[in-house]
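Below: one structure, written as structure tokens.
One chain of protein is taken out of this complex; the other chains stay put.
Let's turn to chain A:
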Amino acid sequence: MGAHLARRYITETDTEPDPKKKFEFGPQVGLPDRNEREMVATQEQMNLAQLPVEQRDYCAHHLLKLMKCKRDNWPAFLSCKHERHDWDYCQNQDYLMRMKEYERERRLQLRKKRLAVQPEAA
């Protein structure tokens, strides 16, 4: 639970990536077929729904569906569980993807360090 902190400040201070800075290795290093993620919700839809800027992420289409469900089903406020779960699941997957990206960057940094050490050892 605090492993990233231990790595950053004690054990691997030179290779641990800083989440606030831009990552050194691009998203397509080693993954040539990888494409940029596409937003499903359009700008017009989000503008019409008056979504705040922080909520205009890759899960916004689920949020728009949830808002529509709530608007249509009120006063049955407990009937949007499925849409809420979809949004939460999408956010969860998004979070896991961010964690995986971080781990990928960390492993690439370790690989870079290993490759730099090898010619010296050779």
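To be clear about the criterion, a residue touches a chain if its C-beta (ideal position, glycine included) is under 8 Å from a C-beta of that chain, and two chains touch if they have at least 3 such contacts; residues count from 1.
The rule we apply is simple: contacts and distances are computed from a predicted model.
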Quiz item: Quick one: the chain not pictured, UniProt calls it what, "Exosome complex component RRP45", "NADH-ubiquinone oxidoreductase chain 5", "DOG1 domain-containing protein" or "Mitochondrial import inner membrane translocase subunit"?
Solution: "NADH-ubiquinone oxidoreductase chain 5"
Practice problem: Over the whole complex, note the residues of chain A touching the chain we left out. | Solution: 1, 52, 54-55, 57, 59, 63, 66-67, 70-71, 74-75, 77-78, 88, 91-92, 95-96
